[in-house]
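All protein chains of the complex are present and in place, except for one that has been dropped.
Just so it is clear, A and B label the chains in written order, and each chain counts residues from 1 on its own.
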Amino acid sequence: MSAKILDIENVTVSFDGFKALNNLNFNMDEGELRVIIGPNGAGKTTFLDVITGKVQPTEGKARFKGKDLSQRPEHEIARLGIGRKFQTPRVYLNLTPRENLELSCNRHKNVIATLFKQLSSAERRTIGGLLETIGLETKADVPAALLSHGEKQWLEIGMLVAQSPDLLLVDEPVAGLTDEETEKTGKLLMSLAESHSIVVIEHDMEFVRQIARQVTVLHQGSVLCEGTMSEVQNDPRVIEVYLGAQEEEV
Amino acid sequence: MIEGLIGGLFNGISIGAVLLIVALGLAIVFGLMGVINLAHGELMMLGAYTTYVVQNGFKAMGESALNFYIFAALPLSFLVAALVGLALERGVIRYLYGRPLETLLATWGVSLILRQFVRSVNWAMIVGLVVLCGLFFGGRWVLQRSQRQVAGWMTAVLLTLSVAIAVAVGLLLNQNAGVAFSRPWFSARNVDVTPPTWLRGGLALGTTLQFPYARLFIIVLTIACLAGVYWFLQRSAWGLRIRAVTQNRSMSACLGIPTEQVDALTFALGSGLAGIAGCAVTLLGSVGPNLGSNYIVDAFMVVVVGGVGKLVGSIVAALVIGIVTYLVGSGTLALLFTSAEGLQPLAAFFTFFATTSMAKVMVFALIITFLQFKPAGMFPQKGRTVEA
Partner (left out) sequence: MATDTFVRPKKGRQAHQRLLVEVGLVIAIALVLILVIPAVVSGFRLGLLGRFLALAIVALGIDLIWGFTGLLSLGHGIFFALGGYALAMYLQINTLGDGELPEFFSLYGVTELPWFWQPFYSLPFTLLAVFIIPAVVAGVLGYLVFRNRIRGVYFSILTQAALVVFFNFFNGQQELINGTNGLKTDTSTFLGVEVGSSSAQFNFYILTVVFLALAYALCRWLTSGRFGRMLIAIRDDENRMRFSGYDPTGFKVLVFAVSGAIAGIAGALYTVQSGIVSPQYMDIAFSIEMVIWVAVGGRATLVGAILGAVFVNLGRSLLSESFPEIWLFFQGALFLLVVTALPDGVVGWLRYRLSDRFRRWFGRSRSVVTPPLLELDPDVGAEKREAIDKR
């Protein structure tokens, strides 16, 4: 069990009786890239909320590297090494991409250090590299509010990387991107997967096919099935609840 | 002992009822629309002045009519405050939805203007206002007719011109048209509204208990308003629309609900309730331009403690705050501890807080403590939209 980086045990999240997660069991190994799919309202985002401490589970436990995550505030969980990208990009609109990255990159996150510590040159180099990776060098010094939707998505992924977490949680990274951008994002995630554990939530089947090794299907708050992409695609239950409904699109 | 308890409870409830009737309008405007209206107290004040005017009108009709002025004053206060609220919403607040801090500042500006307005209003000023509205809206109408798009600077020029002309007209009238035009409507000092004879005195129970009729009337009025609001929101077609818009604005718009009208209506309703509250508090004290500011902060506390967006929260919070305020402020608590032997320090502690203003200090400390455990109030709103 201790090799598991993430271990979700019988987690139920109930909002006034409505179970957004229902007795969910899930775990993944260190270094794994896992894609989670599931119809709208399946509880995917809530699943990430539970891991990152935004929502407390009504029942059950979430463990990260064996450490219980419940009752910990969000920032502590983040400091344990879990980074998250939100479904709609959340970057600091009045800061530039460079500053956004700096903020995530910072290792010393208490008040005093922020006041007195300067950015180290190593950090500056990391940021320069990251800006290049996410293709925002030319826009590094304009306010993030002026970025396009796709650029914001990437900036947020960049912020996630800058944080250098052990586990990356990525919620719908390619929503609203063009095909080309989608492909680039896929490549970026694949290269990140070489050194990180990643959970990706996505709807775009083309994209899922591009990156997926292991897929978990969520339905009505529980895991419906798990397996490789082709296994999942051929599972009649999945076809019924999910792929069946979207067959034309796929 | 029992009598003391009942008396205390009654007084607490009656304070709570006043708080509640003031907070009711706020609970709607703040709770349902998320708008912080710092001019709420001034809308109340307008209601109170309306009551004063109505009473003077009835006075002219004779003693027997005077007893019933309040039944005319209540709807009229509602109407006046609701109309002013409507103008406020259409003129200012609708441009600021989604920016609560700005709304707060803007409505504070309005409250300053309203306060000074009742101090200095006279016929000259009214004529000036009419001229202003006539010129501005007339001018805009003409502009809209002739131009395909009215540019921002045109409106600005029009506004400046209208203001200048209106001010000039007002000043001219003020100085040259005689005392009829220049005399302020209301005296600078506070004015008094005398309650009708049947609301003076009180209901005696036992030997020491006395429930003033005015207080009882306010309690009944509060209950009536609550019932009215409840009925309106839960049972009427417009109430349904209001609730729909609060829950999901864009979806409601898609379904053909006129969201702008709903906003205006909700705001007018909340403002009208402020007017009724203003009418009610005339029974308790004199009426002045600063009447509203005495209540407004407490009313906001009621809404915050109760939980924004929940009427039932406001009810409970108002009653609890009312009762605690009374128990602390009147020294009842201190008295309770004085009788017990070992509790002298406690008694001294509560005696320190046993005045109306010190009771506020204590209640605030309690509220802050309470919010440590329930930051979103007694009845928190649930769902994703509250996380913001």
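Keep in mind that, in the parts below, a contact is a pair of C-beta atoms (placed from the backbone, for glycine too) under 8 Å apart; a residue touches a chain by one contact, two chains touch by 3 or more.
Keep in mind that what you see is a predicted model, and the values were worked out from it rather than measured.
Enquirer: In the intact complex, which of the depicted chains does the undisplayed chain touch?
Expert: Its contacts among the visible chains are A, B.
Enquirer: From the listed residues B:I21, B:L43, B:A73 or B:V110, report the one that touches the chain absent from this view.
Expert: Candidates B:I21, B:L43, B:A73 or B:V110; residue touching the omitted chain: B:V110.
Enquirer: Which residue, B:L83, B:L96 or B:I223, contacts the hidden chain when the whole complex is considered?
Expert: B:L96
Enquirer: Touching the absent chain in the whole complex: find that residue among A:L21, A:M159 or A:V208.
Expert: A:M159
Enquirer: Write down which of B:F10, B:F136, B:F217 or B:F300 is the residue touching the left-out chain.
Expert: Result: among the candidates, B:F300 touches the missing chain.
Enquirer: Give me the chain B residues in contact with the hidden chain, please.
Expert: 36, 92, 95-102, 104-106, 108-113, 115-117, 119-120, 156, 248-250, 293, 297, 300-301, 304, 355, 357-358, 360-361, 364, 367-368, 371-372, 375, 384-385, 387-388
Enquirer: List every residue of chain A that touches the chain not included in the displayed model.
Expert: These residues of chain A touch the chain that is not shown: 52, 73-75, 78-79, 83-84, 86-96, 98-99, 102-104, 106, 109-111, 114-115, 117-119, 141, 143, 145-146, 159, 163.
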